[in-house]
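Removed: one protein chain of the complex. Kept in place: all other protein chains.
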């Protein structure tokens, strides 16, 4: 498959910058509101190790919902497929990611999948650490291992801001606690969850994370199986069927690669056997996805024939 | 209208005791689980001051959801009809009292009525006190005034037990806080709410409360307007259309008086211009109403032609 | 209780006419759209036989949803309480009258009450006639008996117009047929249903119907028990808890009498032991109730202390 060329990527990043006008920076988390909508960055890491980048490729953003994929991988490695899916479902949904009503209507009460908030909270509840610090550490160490970089940390201010305003996630947690889906302290769980969402990376680092998923769970340099192949595939599948909030179906048609977005404006994409991609642009469409990011991935996918469909 | 005769009431209380076998003591609140299902008590206070009673009439129970009516009366007196109903609706519902999904589905998000948990929590949030102690005091003082008895207090153990296990009510509160229906500290609100639910009375005391509602808000001895007439009517209406959980419609057909039940096994009933009634029996049917209590009120209503329909 | 005075009623009818500006004539049934919004009529029939009237008291309107109460009475007389309520529930609901989703979500699938469309269709399905003509005849004969007037008939044009545009009711019927709640031909059922809704009366005739319900099911002239007392009470109860679409709760607070409205702009009200009332004004509020009618009943209820609460 044709490789991504840096000069071409730069042109696309320049060209798509203007689409930010069609979106709006997330305002429901106070600390995110301050992001500059004009930032636009992209990086692609080929499985042969060549990395191309464009725009503000060193800009650090919080990964937000992208962390749902990482926590899922850790939970699968901790407990295995059967245990994880006894507490969270596997089906995509057209409901918004923050929705609670299915938890009440469906019997047994179980989050529909690990990419909506309820499901992601249930997954983070499966970290093996006893304290919230241990649980967070588990996720951070997994990230450090994935990208061979111990410096990745989380943004304290964003984490605190999200924690303080996480009323909806609290509501989901207490509802699930009532129904035995999550156990232990809700406040500690939210502490871990808001911190995992506040993990900071730039597009180059995140492209490296994506590359592991594109490489069937193996480190692209050492070849080490960092994530068992079947678990990497499970993560890719969820990104493919429900990674882009309730625009996942339309994204699958227009882009056609497994991807996960976050409300900071980030999207991580997996191009199987080719490489990992990360794009960033804080202006969001009304489903919570980066307008510029979606546009950029559409262009790249069409140009390089990435669609799996 | 014919007066309730004590010997007759005793016979009925004896006769209905056996219906407790058709129900089950509430087990979702640990401290309620221990109640003796064989207790059966009833009291009727005529507006002329004559009180008749039968069974364990001195037995103290917690009033639970009956407190929803009392808090509503206080909120109406604090803020007026318009302000109260800007935050909670007026319509009956067939949904269970603990349901959350309508809060998500309906726009604007607003509890359907003050007799379901979401609505009652929004109402308690309207107490004028600044601290949770002040807010509780406000409700207790209202009760003291209604029955001219300062000794009424709440059961610490039941309150704590409910507070510790109030995951569903926490979920409702945080959902409403997200949507601006309630303000301030959720934990303080739950503290007040679980304490108001744990207020202890016997059937004689509760019949006195009911008598004020049957007397258009006036103290039956002094004639003082303790609750403005229109507000007393509003409370009676909610008891008439949605006071008996999601058995309110069938209770309206079979009994036909405004009434409010609580999961301790209590039912307070209002016989307009005649008197107030309270019955108690902890075994509940599957909608959360006292089996014996409903049976007893059916017999009384048919015998004395109480139905308003 | 004070009697309704004709001169007073005339003043009120004049005075409330202007409220029609706050509403809108029903437009979803083509034949109703043509009604003159300025018509305003009221009649009250005292149980002693004295009838007072005001406004266009001879104007013929179609009774629409008021027929739900009449069909319910017939079904109860045909099959008894147990059989009827095995196919339709007893609980009020905050859902709109045309709603279908509860039929899918609830198990077993059963309309919530006989005052919403789904429930009313299930009730009409219980007419004992074999053909749709026989079924309609059964309802018409019941009306003739109630008001001792064989001339009451249905409006062919309105019936046809409703039948032709009854897509939502068809949808409800087929859903219920799938779930075994209704049996036989859906088209014949809709034929009967749209004709029963198109039964024509003026306010004087409808006040006579209401008077029977106010008189515990007895003809006010002959004293004959036209509707068994318990069944009359059941009908009154449904009117009290869910007769005014999803404004039933607020109507219960502001007016406080059992009443049933129809989208033609009619409201029938039951003042127990006093008399029957009918008001008409085609401009509707957004819940489907006559704006002028509700206003008029509020004034009458406050003046004459009709509220049952």
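Labels for the chains are A, B and C, by order of writing; each one numbers its residues from 1.
Going forward, a contact is a pair of C-beta atoms (placed from the backbone, for glycine too) under 8 Å apart; a residue touches a chain by one contact, two chains touch by 3 or more.
What you are looking at is a predicted structure, and each value in this text was computed from that prediction instead of being measured.
Visitor: With touch as defined up top, name the shown chains that contact the chain not shown.
Guide: A, C
Visitor: Touch as defined at the start, partner being the missing chain; which of A:26, A:39, A:54 or A:112 qualifies?
Guide: Final answer for the missing-chain contact: A:112.
Visitor: Which is it among A:24, A:79, A:160 or A:272 that touches the chain not included here?
Guide: A:272
Visitor: Using the definition of touch stated at the top, determine which of A:47, A:60 or A:308 touches the missing chain.
Guide: Checking each option in A:47, A:60 or A:308, the one touching the absent chain turns out to be A:308.
Visitor: Among C:5, C:83, C:148 or C:168, choose the residue that contacts the chain missing from this document, as touch is defined above.
Guide: Of the candidates C:5, C:83, C:148 or C:168, C:168 is in touch with the missing chain.
Visitor: In the full complex, which bits of subunit C touch the chain not displayed? Write them out.
Guide: Touching the missing chain: residues 99-101, 104-105, 167-168, 170-175, 177-178, 186.
Visitor: Spell out, residue by residue, where the missing chain touches subunit A.
Guide: 89-95, 102, 112-113, 233-234, 236-238, 240-242, 246-250, 252-253, 256, 258, 272, 307-309
Simple rule for what comes next: only the chains that are shown with their structure count from here on.
Visitor: Counting only chain pairs that touch, give me the topology of the graph as line, ring, star, complete or other.
Guide: line
Visitor: Just curious, how far off is subunit C from subunit A if you go by their C-alpha centres, in Å?
Guide: The computed centroid separation for subunit A versus subunit C comes out at 55 Å.
Visitor: Cα centroid separation between subunit A and subunit B, in whole Å?
Guide: About 47 Å, centre to centre.
Visitor: Any idea how many Å lie between the Cα centroids of subunit B and subunit C?
Guide: 32
Visitor: Listing for subunit C: what residues touch at least two other chains?
Guide: Residue numbers touching two or more other chains: none in subunit C.
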